[in-house]
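Only one protein chain is missing from this complex, and each of the others stays in its spot.
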Amino acid sequence: MKPALPSRDETLQMARAGLQMVRTEVFPRAERVVAVARARWLFRGFRMGRDVAAYGPVAARNDGHAELGDKLTFLGGMLPTSVVCYEHARLLVGSETQFNYGVSVEAWESVQIGDRCMFASYVRVSDRDGQRIAPIIIEDDVWVAHGAILLPGVRIGARSVVSAGSIVSQDVPPDSLAMGNPARSMSLDLVARDATGT
Amino acid sequence: MRVPLMMMLGLGPTVARLKLRRCEAVGATPTVWGRVWIHGEGEIQVGDRVVFDARMAPIELHAQRGGRIVIEDDVTIEGGSSIEAQSCVTLGARSRLGMWCKLMDNMYHPVRGNRHERPQSVPLVVEEGVTVGSRSILLPGAHLQKGASVASGTVISRRIPPGVTVGGSPARVLRREVTR
Partner (left out) sequence: MSTRDTLRTFIVDTFFVDDFADDDSFLRKGLIDSTGMMELVAFIETEFHLKLDDKELVPENLDSLSRVVAFVDRKQSLAKAS
């Protein structure tokens, strides 16, 4: 007796499952490998940790002392991200920080970014605004939302959130939400329940 | 003004259709200048005579799985704008989006707690004849009613009544239309 060949429907189903697996398993991994290789090349002038991945174009330049942590992610999109560290400047980026597309980080004197931060698209961080140069410190777990601008001399406390489109000119204490132009910060207790978010 | 060669040859709508090939539906005579980046697995519907003016910067349309972007007739979208939908984003007829606008119906990260889970999305609605200025950000829950207008650089996450002009950050009502 001949072993039953799979019917047409079964074959199609199997093929579809295979394709699905390629799409969900193989492509992302291949993409990640390419991204890591691209990051190696783009950040060749930087001191860099393991597993930095650049999924899109990044304009990177290091004339000073720039250090990137482990497992950074630079997403690709409409515009390139730019990370620039000028002469004698210091740029520290902690590990597991994520950058969406179009972010611009400029260090003329000193910019420090903590671990597990998130930068949304079109965020601008620059420690020089044409008049003065003052260091920027961003502590751990900070989320800077779309289009926010951080002016020189600000310090963003741990676990804080900078809301979309705000222009931060003063320090933001830890666990707070900064919003508006110029940004004012309010306690996160006021707008979010504990550990569940709004 | 620089006129694309394809448009001089009368192939404008054809090329535009080619650029919008990933949309579910495209209405009559679309105009696309520059690059429109359409991605995601959701559904995008484009109405008649829609203009995408992406000469300065590309436009992003991102409908994620289960999300829907509806762009109705005679809408103009300028360069650098980005529309992201998890549930539904609607742009009403004759509305205009300025440059570098951002429309999103999901915050993507909760303000507190585990940053990797998605909060709930709230549909975003822009009704008929709304003008949105450049660099404005419309957050989940924004509902601009008929004829409202938004000054540039405004951040909105609530309902704006018909005919009202809002601006500033935090948003303030700048002008109310005289009720007839």
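Every chain is named by a letter (A and B) in the order it is written, and numbering of its residues begins at 1.
By our rule, a residue touches a chain if its C-beta (ideal position, glycine included) is under 8 Å from a C-beta of that chain, and two chains touch if they have at least 3 such contacts.
Bear in mind that the values here come from a model prediction, so they are computed numbers and not experimental data.
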(request) Please identify which of the visible chains the hidden chain touches across the whole complex. (result) A, B
(message) Please output the residues of subunit B touching the missing chain, sorted low to high.
(response) 111, 139, 141, 155-159, 170-172
(message) Give me the subunit A residues in contact with the hidden chain, please.
(response) 163, 170, 173, 176-177, 179-180, 184-187, 189-193, 198
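Here is the rule we use: only the chains that are shown with their structure count from here on.
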(message) Measuring centre to centre with CA averages, how many angstrom lie between subunit A and subunit B?
(response) 24
(request) Provide the residue numbers of subunit A that touch subunit B in the complex, in ascending order. (result) 77-79, 116, 118, 121-122, 141, 143, 146-147, 159, 161, 163-166, 177, 179-181, 188, 191-198
(request) Provide the residue numbers of subunit B that touch subunit A in the complex, in ascending order. (result) 37, 57-58, 60, 80, 82, 100, 102, 104, 107, 109-115, 119, 135-137, 139, 153-155, 168-170
